[in-house]
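Only a single protein chain was left out; the remaining protein chains are all shown in position.
The letters A and B name the chains in turn, as written, and every chain counts its residues from 1.
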Amino acid sequence: MQISSDDVKRLAELSRLAFNEEEIAQMQENLVDMIQYADRVNATACDMQAKEHILPLHNVFREDVVQESLSNDEALKNAPESEEMYFKVPQVMEDE
Amino acid sequence: MRLCDMPLYQLSAMLDEKSISAKEIAQDVMKRIGEANATVGGYITILDEKEIMESAQKTDERIAAGARRSKIDGIPYALKDNMCTKGIRTTCSSKLLENFVPVYNATVYEHLINAGGVLVGKADMDEFAMGSANENSALSFTRNPWDTKKVAGGSSGGSSATVASGQAVFSLGSDTGGSIRLPASFCGITGFKPTYSAVPRYGVIAFASSLDQVGPLTKDIRDTAIVLDEIVKYDDKDSTSAKIATNYAQNLNNNIKGMRIGVDASLVEATDEDTKAAVLTAIEKFKEMGCKIVDLSFNHNEIMVAAYYIISSAEASSNLARFDGMTYGVRREGENVIDTYVNTRSWGFGPEVKRRIMMGTFVLSSGYYDAYYKKALQDRTLIKHNFDAAFELCDCVLSPTTIFTAYDAGKKLEHPTDAYMSDVFTPMANIAGLPAASIPCGFAKNGMPIGLQLIGNSYQEQTLLNMAYAYQQETDFHLQRPKMTGEGEKDEV
Partner (left out) sequence: MKYEVVIGLEIHAELSTQSKVFCGCSTAFGAEPNTNVCPVCLGMPGALPVLNKKAVEYIVRAGLALNCEIANYSKMDRKNYFYPDLPKAYQISQFDLPFCKGGYLNIQADGKEHTVGITRIHLEEDAGKLVHTPGGTLVDYNRSSMPLIEIVSEPDMRSAKQAVEYAKAIRNILLFAKVSNCKMQEGALRFDANVSVRPFGSKSYGTRTEIKNLSSFKMLQKAIDYEYQRQVSMIEKGEKIRQQTLRWNESSNRIIALRSKEDAHDYRYFPDPDLLPVILSDAFIEDVRSKMPQMPEEKKKMYIEQFQLSEYDAEVLTANSELCAFYEEVLQDYNEPKIAANWVNVELMALLNQSDMLVEELPFAACDMAQLLQNIQSGKISGKMGKGVLADMFETGKSPEEIISAKGLSQISDTAELEKIADEVLANNPASVADYRAGKEKAIGFLVGQVMKATKGAANPQSVNEILRTKLNE
């Protein structure tokens, strides 16, 4: 499995991470190593139906009952920035 | 022996007899923190002495009133810093969360509050629990109490080192691929990862949701049983929580005659000389106690480790996406929202975390999902089946916990996957969701502890506890304590 520096850049973009050229080269090398290792999963001729969960549980529900929410103060307590009762984030370009 | 070096069950009995007070225990633990924290480290946040003493005082009042809540009422403990504590900073040892003060509690912490435990502090860890040496902590440091030049193991390194050094009587850690058992093995204590779904995950900051499980790190398997009785509880806030009736401490017994122990000799062979010798001796010990050894072959072990890295990275890449500087944590402002995301995350995550996120993004990305993620899920299902078959033949599986004992801190690895190769025996329990323990089984020639891993069938915690209990009745490795004189060692760090 080959990983190009463009692949690394694309994965970085999807992950919202930035790397400089040196880091990209390093990351490329790391990923090649890791993927080579990961390739071992293909060593089994396993056509078993993959289960999403190893637990034998299903249908875990909550009843439709309203429970107490946080206060606005609590909600905003850890916000890097807030205004009035809102969280504040940098300008979102609606038509990015 | 000092109070801070005593096991929980013993301190608890002394509290019941009123031969000591909770305040005395807390005081001694605080004193030990003063002696050991500079060299061993192990904490990210230590609570105010006043707060700790008030909490101990309350236990003493309850004891005086004849209303002690549980066996851990009055016992000082540490929580890995990925468990949310209302009003107490919870960081996951990441720069991104260095200012995060939760407004809610992890369910496990609620249980310990209700049981009357005395929280001493939040234990150091690898950032977001990614690592096996505790060298990926962005906010603190942790070293091995047996030799502070060496690593404590990870990712629950702080939870392990604080207990081994008497800076806490017990602790909770979390285990995604061995993160309780590895440091327990390196630090010579008892670590226990319960069956997936046994301990509520609500409020525990996720690394890999389908693998993460909280468990205790203790000085004695009896302590483990006591703590498990308090934290193995159904939680309606966690969809993956199971309803299990428990009475582990009460049901603990050392009659293990006739138990069948599965051993894959190739795993024992793969370890260093000292580890191999210690594990083989332990096997002999179990035979002496009337157990039967059953030969097993885990010929899928490497595949299992690969599946583990794929699944854990995939889940981590998604779980850690929320750390984007928008609603909590540290924000590094950029020109617009996208720049802010990128600046915040690039600044805040350490290299190991970034590697896993990148890997996880890769295995889930379009074109690779089937070849990696989906295949890993298939292999996982296969491994679970293999274990089901193995447990037809045996009651538990025995192996070394690690390939080698604690190594020198600061050792540079050429390839990140080399680190992954060092913990090849532990992830299988997480992949199959099984309970697993690491207990001390000897010391290497350089004096570093060696750990023995026992894996049980789903929800058969009691079997593992009994096996370990019987073993600890016959051995004294778990009774050894590192020297905590505090003299001369301070200069080393």
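Assume a contact is a pair of C-beta atoms (placed from the backbone, for glycine too) under 8 Å apart; a residue touches a chain by one contact, two chains touch by 3 or more.
Nothing here was measured: the structure is a model prediction, and the numbers come from that model.
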Original post:
Where does the absent chain touch, in terms of which shown chains it meets?
Top reply: A, B
Subject >> Option touching the unshown chain, where B:Ile205, B:Met259, B:Val353 or B:Leu382 are the choices >> reply: B:Ile205
Subject >> Identified contact with the non-displayed chain, of B:Ala314, B:Cys394 or B:Ile450 >> reply: B:Ala314
Subject >> Contact footprint on chain B, counting only the chain that is left out >> reply: 82-84, 90, 92, 97, 100, 102-104, 106, 201-206, 208-210, 236-240, 314-315, 317-318, 321-324, 326-328, 337-338, 341, 361, 364-366, 369, 373
Original post:
Touching the missing chain, which residues of chain A?
Top reply: 13-14, 16, 52-53, 55, 57-72, 75-76, 81, 83-92, 94-96
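Note that in this section only the chains that are shown with their structure count from here on.
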Original post:
For chain A and chain B, what's the span in angstrom between their mean Cα positions?
Top reply: 24
Subject >> Residue ranges of chain A in contact with chain B within the complex >> reply: 3, 7-8, 11-12, 14-19, 27, 30-31, 33-44, 46-55, 57, 60, 62, 70, 74-75, 77-81, 87, 89-93, 96
**OP:** Flag every residue of chain B that touches chain A in the complex, lowest number first.
**Re:** 99-103, 196-197, 210, 236, 239-240, 242, 300, 302-303, 305-307, 309-310, 317, 321, 324-331, 333-343, 345-346, 349, 354-355, 357-359, 361-363, 365, 371-372, 374-382, 384-385, 415-417, 420, 431-433
